[in-house]
Every structure is written in C-alpha cells, then in structure tokens.
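Quick one: the structure is below, questions incoming.
Shown here: the complex without one of its protein chains, the others still in place.
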Amino acid sequence: MTTSATAAPQVREALAAQTIELPSWAFGNSGTRFKVFSTPGVPRDPFEKIADVAQVHRYTGAAPRVSLHIPWDLVDDYEALAAHASDLGVQIGAINSNLFQEDDYKLGSLTHPDPAIRKKAIDHHKQCIDVMRATGSTDLKLWLPDGTNYAGQDDIRGRQDRLAESLQEIYAALDPNHRLLIEYKFFEPYFYTMDIPDWGTSLVHCLALGDQAAVVLDTGHHAPGTNIEFIVAQLVRLGKLGAFDFNSRNYADDDLIVGAADPFQLFRIMNEIVTNDALKEEAGVNFMLDQCHNIEPKIPGQIRSVMNVQEATAKALIVDREALREAQISGDVLGANAVLMDAYNTDVRPLLAEVRAEKGLAEDPYAAFNASGYLDQIAAERVGGQQAGWGA
Amino acid sequence: MTTSATAAPQVREALAAQTIELPSWAFGNSGTRFKVFSTPGVPRDPFEKIADVAQVHRYTGAAPRVSLHIPWDLVDDYEALAAHASDLGVQIGAINSNLFQEDDYKLGSLTHPDPAIRKKAIDHHKQCIDVMRATGSTDLKLWLPDGTNYAGQDDIRGRQDRLAESLQEIYAALDPNHRLLIEYKFFEPYFYTMDIPDWGTSLVHCLALGDQAAVVLDTGHHAPGTNIEFIVAQLVRLGKLGAFDFNSRNYADDDLIVGAADPFQLFRIMNEIVTNDALKEEAGVNFMLDQCHNIEPKIPGQIRSVMNVQEATAKALIVDREALREAQISGDVLGANAVLMDAYNTDVRPLLAEVRAEKGLAEDPYAAFNASGYLDQIAAERVGGQQAGWGA
Amino acid sequence: MTTSATAAPQVREALAAQTIELPSWAFGNSGTRFKVFSTPGVPRDPFEKIADVAQVHRYTGAAPRVSLHIPWDLVDDYEALAAHASDLGVQIGAINSNLFQEDDYKLGSLTHPDPAIRKKAIDHHKQCIDVMRATGSTDLKLWLPDGTNYAGQDDIRGRQDRLAESLQEIYAALDPNHRLLIEYKFFEPYFYTMDIPDWGTSLVHCLALGDQAAVVLDTGHHAPGTNIEFIVAQLVRLGKLGAFDFNSRNYADDDLIVGAADPFQLFRIMNEIVTNDALKEEAGVNFMLDQCHNIEPKIPGQIRSVMNVQEATAKALIVDREALREAQISGDVLGANAVLMDAYNTDVRPLLAEVRAEKGLAEDPYAAFNASGYLDQIAAERVGGQQAGWGA
Partner (left out) sequence: MTTSATAAPQVREALAAQTIELPSWAFGNSGTRFKVFSTPGVPRDPFEKIADVAQVHRYTGAAPRVSLHIPWDLVDDYEALAAHASDLGVQIGAINSNLFQEDDYKLGSLTHPDPAIRKKAIDHHKQCIDVMRATGSTDLKLWLPDGTNYAGQDDIRGRQDRLAESLQEIYAALDPNHRLLIEYKFFEPYFYTMDIPDWGTSLVHCLALGDQAAVVLDTGHHAPGTNIEFIVAQLVRLGKLGAFDFNSRNYADDDLIVGAADPFQLFRIMNEIVTNDALKEEAGVNFMLDQCHNIEPKIPGQIRSVMNVQEATAKALIVDREALREAQISGDVLGANAVLMDAYNTDVRPLLAEVRAEKGLAEDPYAAFNASGYLDQIAAERVGGQQAGWGA
C-alpha cells in the first residue's frame, strides 16, 4: 500500500504542479428553472468574482486561473481586469462565449436558419477573441446550446451544415496561438435534438476545422450509463482532448461538486489521464471546473471541488502501474482490478496535506478558509447592488 | 379496421364527454435555467390567463377547467376570478400549492428540519384550501419539490417522518368533499434525493392519510425507461390514481407537448385508462396538462395538446377488446399485439372531426384558432405590464 | 392529407423498390441468459433457415437477401447454399463474423492482449471473406463484442491500439468490391467497457481504414435517451452509414420487433433516410433486421418487422417536404411539427396494400402467410435433429 510515507517524489511533484481552472460564474448565484436562491456576500461584478477566485487559490495553491464568460463578465477595460487578477495572484484562463441568452437565439445561434442571426453569433465570438487578446487568454470555449424541441422543427442535417460553416468563420478569426474548444451536451436547454449532442459530433467538427480545435468534455453532459473514462482515453489517443468541465451528476446535467456523486468515476477518469500521460501541461488538457453551487456556499464549494480533484489525482498517481500491467497481460481479472482498487482505497489525504505543507499552505484548505472569516467579511461588505448570476 | 364510419356510438359519446384540465401557468412564460424567452401577448395576470384558457375550450370543447397555482395566481377576490372564468365558460379546477419559491425552502419545506419552516409550508396549504372554498375547487394538488443535493446533507428517513407529519396536518384541514393529490418526481430541483421520488412513496403516504388522498402521475417524472402504463394500471387497480399531469419527455422533465415525444406511449396509457374503465368521471381521475411552451406559442400549444390526448383516447376506444382478450387468452403474442396496433395505426382524425362537428365545433381546432386572429389581438392589446411567468 | 388515392407515383415506386435484408439467425431459437424457449418447426440447418427466409420474401416481396452468420451458418459448400437461396428467389447478403463464442475470446478477440488470439480472430475474418467470395456477398459485417467487466481489468487505450491494428489486417484482406461494416454497441456482453461502444468510436476506426469501411447502426445499441435519427443524419452526411441493424428496445438491447417499442422513432429514422436521399440503392445503406423472436413465432415476426419498416417508410415518403421546409425556415415550430405529424398520423396501410397488389402480392402478407399452413407444415416435417440457435 502506498502511503504518504512511501509516495514517490514524482507523485509529490505532480500533485504540487497540478492546476485547476475555476469558472467565474460559480461564484455568482445559480439555480434551477424553479428558483435561484441568493446568498449574502455573492459578488456583484467580475472584479469581486476574481477576488473570490483568488481565495480558492490562496488556500489550495492549485487554482491559478479563472475562466470568464462573455457577456456575464463584460467590463469596459479587460486589461484592468487582467491586472486585477494578476495582483491577486491569478490569471485569466479560457473565454467562454454565450449563445443562449439572446431572444434572437430562441431557435438557434450558429445553426439558425437565418444567416443574420448566425452572423450575430459568429460576431460574438470575434468579440470574445478580442477579449482573449486583451486578457492574454488562449482558449476560446464554445458550448453550443442549439437544438430543437419537436420532431420536424428544423432540418437536422441542414443545421449541421450551417454549424460547420459558422465554425469555419470563427476558426478563421483565431490567432495562431489560440485554440477553439468545442463542448458537447446530451440535452438541455433543448429536449429533442441538440446540435452537438456527443463527443463524436464535436470531434467531427474539430477534425474538419484543424489542429487548433479540440473537444471539451463536460463530465455532466452524457447519456445515463456512459463510460466517460473511455471517451477520455479515446480523445487523448487522438490528441483531441482540449479541456474538461468538471462537475458531477446523478441524473441530468446536475452540476454538483465534482466527485460528490461518484468519486470512483472521478478516480477512473484521472487514472486515464495519468496512465496516458495527459496530466502534464504540454498535453494541452485544461482541467476546469464548471459547477453550480445552488444551495451551498460558493467559495467553500469550489475549494472542496479542487480538493476532490486532487484526491482523485493522487490516487491515480499511486497506482502500481507495473503490477497493473502484469496482471492485465496475464489475464488476471481480479488481480488487475485489485491493483487499481488498492490505490483507490488508500487514504491520500495525509499525502496531500504534506504536499500542501511543503508549499507553505494549510493542510486542510477547506477548514482554513472557513476559519478565515472571509465569508462573514464579504457578507458584511457586499451590501446593495445586484448579485451576479447567470444573467450577469 | 374501425373508421369514422364504423365507430360505435359509445365511442363517439366517450369522446364527446372527455375533458382535460389546463394549467394556468402554461399560458405564461416558461423556460430553462438558461433562459426564459418572452412572447408578445402573454398574459399579465390570472384574468388574462383564464381568457386564454377559454380560447382553448372554445375551439376544442374539451377544456372546461383551469388549474390555479398559488401564489402565481394570487388575486384579491377569488369569487371574482371564478365568476370571470364562469362568464367565459370555464371553471376553476385543482389548486396547486407552491413549495419551491421561498428562500426559506432552500433545504426543504414540509420536510425541513426546522419546525417553523414546516409550519409555514403547512399554513400555505391551509391558504390554498381557502382558495378552494372560494372557487369551488375540490382538488388540492401538492407537488413536493423537497430533496437534497449531497449525500449526508440530511437524514433520509427523518425527512420521511417529518413529511408524514406535515401531510397529516394538511389532510386534517381538508373539507369532506376535498381531495389531497400527491405528486411524485424522480429528480429536479434537487439532484441527490427527492423526498417523494416515485409512485411507491406517494402511495405509502396516501395510504397513511386515508381515502381522500390519491396519487398524481406526471408523465415526465420517471426514471428513463419506466413503463408508465404499468403504474397507471396498478394505481387504478388500487383505486389511488387521482390525476394525471400530462406532458412528454425525451430526457428529463422536459415538459413538452403531451404526445409529442412518444405518441405510442400516450396511446398505451390511455388504453389502460379505457380498458380499466377509468375514463368516466366517477372514476375520479382528473386528466390535466402540465407543460411548458418554451419556444412555441402557448394557446396553439395547448390546443395541440388537447387534440393529442383526444387522438390517443380515440385510438384506445376503438381497440377491439373482444379480439384482444381472445388473442391474450390463447397466448397469441403477435395476434394480440396486432389487435392493439390496428387501433393505433388507424387515422382517427376524421372520427374526431365528426365528433366536433356534432358539437358545433370546428373540425380542426388548431387551424380554426390560428385563423381567428386572437394571437394578433392579444399581442396588440397586452402591451406594458409584466408578463406572467413561473414567478407570477 | 396524403392517402392511398393521392400518393405520388414516386412514392409508390420507392415503396415497391425498397428491400430489407433478413438475418438467418432470426429463424433459429433465441432467448435470454435465463432461458431459450424452443418452438416446433424451427430450422435445423442453414438450408432450412433460407427456406424460411424465402417465405418472408414470398409474402412481402421486400426481403430478397439473407445475412449469414459464421460459424452458425457454416456449410461445406457455400456455392450450393447460394444456389439453394437463388432457387428460392433470395440472395446471400452480408456475412457476419462471430467473435463471442470461443473460449479463447473470454477477455477479448481483436483487442486481446495475446497476439495469438488476435491472429485467430483476424483469421476468422479471412475465412468470412472466403465465404463472401463463394456466395457473392460484398459486405463483411463486424460486431465487436470485446470489452471488460471491471475497472483496471485491461488498458482502455491499449485495446484501442490493438483494435486499430487488427482492423487494418482485416481491411487489407478485402477485395476492392468489398465493404467492412463496423457495428458499435453500448454494453453487453461486457459491463464496464465496450471496445466499440458508440458511433464515434466506430467512425474513428472507419476513417483510419478508408473508403471501404462504414458504420453499422443497430437501433438497440445506444444509451437510454439517445436521439438515433440524429446519428443517422450525421452518418449519412459524412457518407459513412453502411447499414442498419433494425430492432426495437425499451430497456437494453432487447432485440424486439422493429417498430414495436416506439413506432414514432422508426418513422423519424426513416424520415432522415428519405429526406437525405439515402433510401435509394446507390446511397449504400443496407437495411437489415437483427432481432430475436424469443416468444413469438419467427417467420410471422419477420413478416411483421418488414411491414413495420415499410409503414414507417411510407409515412416518411408522404411528408410534404415543401410545406415542411417553409415552416422550418419561417420558424413555425408547431407548424413544422404538424407537417411531420400529418404524415405520421396517416394510415398508410391501404397505400401499401395497393403497392403490394400491383406487384401481385397479398395485401396483408402477415395474414396471407398465417393462412398458408406453412408453420404447421414445418412443425410436422422438421422433427428430430438439433434446432438452430445462437450456437449453430
């Protein structure tokens, strides 16, 4: 059994180096179609969101980047926003476009039958690319919410063809150091077809675009029962896994804290990452969170999420690869499984505590943040104004 | 093959007598957590909603009742609202309580650990019972949105016990001619546990309460693959099917137009109703719609829904029951299926057109309404104010 | 409303020309892991299976080809088998390989860690290619049952790499007029990973192989809720839909009669075929059945299946494409849906009866076959010997 005492130096190094990108919107209010509950202290603008992001990084040492969402994070001066982030020790990460909150997009955006609306949606991405240039971001992240609710409502193939054209225009606007990351989703906000419902469709479009396009895998965007680690392994094999959107689910796109619903699944995913050498930065996989803290406090929710990813990663790193390979090759089904489970069943929290201590961090970031008084402070200070949410 | 020419008189009578209750909220705006699209002409208050309900009834002749939702349909004078409805030819149907839009209910309502919040939720039902008395409604419809998002968040059994107590208090407040209809739902707005997730739980509580309690079956509230007509047959057998909430789904609680996603399923459901003699009024099954017209116009959406239920019912009514029973008893698997499919494959639209014509209605209510100019009229008239939605 | 009286000549021609390929194994016994029920008259060898296939073609006029499965349809003399088929008016269609019934394949076939076992599995396909040459078949159909039951049991990516190599060897053995059709499946017979679990994986391998490789879509091989017609449209768009395996399902790979579980889905699938011009022979889509008649008689089950596909096709053919396109372009959600539903709700059985009568066939093939006495005849004649099943 690997323990904190016996973990190899490269395990500690990998854990110390691991970074997770946070979504600015996780710090604002979110909810279901039934209700968005509010919480005292929630940020009212992108500057306050980034201040909260910086808290997560301060206590975990593992969250140095924040994804922005345009127009939710629209500001007059993006250089100022990037400088504000930099002052607080974090950087701007991926820029997320928004194709679901304009009345024009009721029946589609990049796939809309009307070329004028497609143009509007394409132009929005050019605006996002400008934000990338202003903030130093290199990843343009596109989740296409387009779809239909009723059979016959629109032509499935026609929408694919229009999508391909729209993506070509966006792709053509990228700088050479930019990437276009294309996310898929099984359903919601539309309930009959989605125009990018699965990794296959996302891949088909990425292959048509070129090397700067890659797939985003949101762990909550699959059909029930889908083996996600298989998709991870396949996309890494093809060199086309651009980023994760981490969260967890029991039913649909529940957007719960990553690792909360099925920690063993998260471990299996990270195991594919580790065994296929995709944890290191040059593999080009951006590990992001994308969650909704509907009923729990947001900053502690993000800290717990980062810790959950770290624990899954630590378990993946201590898998005895040689023993595993031997058992696999010899056809020892239970033996191979046992090697994997031995790592999973190990309590890696002491190991992570040590890695944190070596970096001068609190051993338990969740407890340390909760003891800091920051939540009380923002609840007291952030009075008045409009709390940020999915609309801003 | 049964056709409009050969349909038995009792089939025509049953179709002519069938009624479907409409939800007031289907005429307001709805959407997903991502966006609520607005539409010109949407009602701004319960009186305008009822005016739109009356249009559906005017053209279909089959929608004489409207469900209210409290507090969305809060008015100062419910007698006036009931009189307004009556003037327009419709009546107030079930009164729906709302347990999901108070900040107090973030962690539960009737199941909340805090007795003060449970009391608030119970009192809300007493308020609804007052509305029932004022409007002549006899059905109190309770959908419990309570649940949890994370394992350990609350005690599953403790919540059941508190729920049982809260329901007892509500039940005790009913008048003798009132019913308490209890709906179940698989998930949403919570994503780990729901406190009434399935028909079994709903039934357990109804049995504990007594004869005035019955189950509401919402066709969109089941796990993937669930055989809904089995549940219909079982609840009818137990005398505990109080009402339907009709809608359709491909993925989750999509709330699409009933019959749109799987018309064969709707037929199979109505077949169990017909074969178990639960279509007639004395069976006590209230056939209601509960849908969201997120992207389509609302009144035509409701008209189409009523027509879909009528078509499924007509097909169920023309099943050759004797031939079916013979094939079933003789173990003729394909033959029995063929009898059912013969009815399903029949085009019953001519038959329904005749039944409508006999009642002095347009043969195609959808076309007739669209030709009436009503949508243009309300778009022109209903300017200013706040469009109704799930919040009002 | 389109009726038999108004259907355009090209609709009748398309229906008259449509062919559906039957699987030889549907005429043998099948069942679940719990029990294989037997039926009097079931064929005992490939010659008797083909005799039964010919009955389906005799009464439907639409089933002129039979898929063989090797080794279940192993015979000494394939020319003789092909001649026997030809004498009865049918031809040999696709040759299906079998990778799931050798003890050697317990842990994989084309993906097995042991190169000797991979070679055995590859060689089996070369044997199948010889059968193709002997019978005039041009389609080699490969369903890969390989997978794992436990996390860690084998290396996911390693298996993909080995699969790619194995497929290359098989592909290299094809004649220029041959196709390699690669099927995917969500789960079963393995329950953790499948090595080709989805259309994306199948496509990735087809793209790596070349123009002679295409995807097989089995309608029962998807995750719950998957929108199958989207995949159909996408694969047709990419020129990579090689064949269907038609059947229907409510839960898993139930292999029920096509159109029995969800006739509207079958219509939507055929609608994508028709609207994307993939019904005509030069589109290269082979429409096959793949079903298990566990409890119903097999020949009538196949006849019903052919009729179900024909009815869905007829409905797809009578969709008013111009009206549909107009409604789609104008954003008339309900109007577009109504155009589609108008076709679906039409009773096309009279039209198909006419098309059959024009070909000199009985108007109702199911009734005509049942009246023929053939089932009694084979029950009387086929006494002794071993009934064919999945093992032979």
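First chain written, first letter: the chains are A, B and C, and each begins at residue 1.
As a convention for this text, a residue touches a chain if its C-beta (ideal position, glycine included) is under 8 Å from a C-beta of that chain, and two chains touch if they have at least 3 such contacts.
These figures come from a predicted structure and were not determined experimentally.
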| item | value |
| --- | --- |
| Displayed chains contacting the withheld chain | A, B, C |
| Among B:Asp123, B:Asp155, B:Glu281 or B:Asp376, the residue in touch with the chain that has been omitted | B:Asp155 |
| Residue, one of B:Ala134, B:Val333 or B:Ala379, that touches the chain absent here | B:Val333 |
| Per the touch definition above, residue among C:Asp114, C:Asp254, C:Glu326 or C:Asp364 touching the missing chain | C:Asp254 |
| Among B:Phe27, B:Tyr59, B:Phe100 or B:Tyr192, residue touching the chain not depicted | B:Tyr192 |
| Of B:Val204, B:Ala283 or B:Ala368, the one touching the omitted chain in the full complex | B:Val204 |
| Positions on subunit A where the hidden chain makes contact | 1, 224-225, 227, 250-251, 260, 262-265, 295-297, 300-301, 304, 311, 333-334, 337-338, 344-347, 349, 366 |
| Hidden partner chain, residues of subunit B it touches | 107, 113, 149-158, 160-161, 186-187, 192-194, 197-201, 203-204, 222-227, 229-231, 233-234, 236-238, 264, 268, 272, 275-276, 324-325, 327-329, 331, 333-334, 336-341 |
| Subunit C, residues in touch with the chain not shown (by the definition above) | 30-35, 37-38, 100-101, 103, 106-107, 145, 149-151, 186-189, 191-192, 224, 249-252, 254, 256-257, 260-261, 294-296, 390 |
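To be clear about the criterion, only the chains that are shown with their structure count from here on.
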| item | value |
| --- | --- |
| Relative orientation of copies subunit A and subunit C, as a Cα rotation angle in degrees, nearest 5 | 180 |
| Chain centre separation in whole Å, for subunit C relative to subunit A (CA means) | 40 |
| Centre-of-Cα separation between subunit B and subunit A, whole angstrom | 38 |
| Multi-partner residues of subunit C (at least 2 other chains) | 224-225, 227, 264, 333-334, 337-338 |
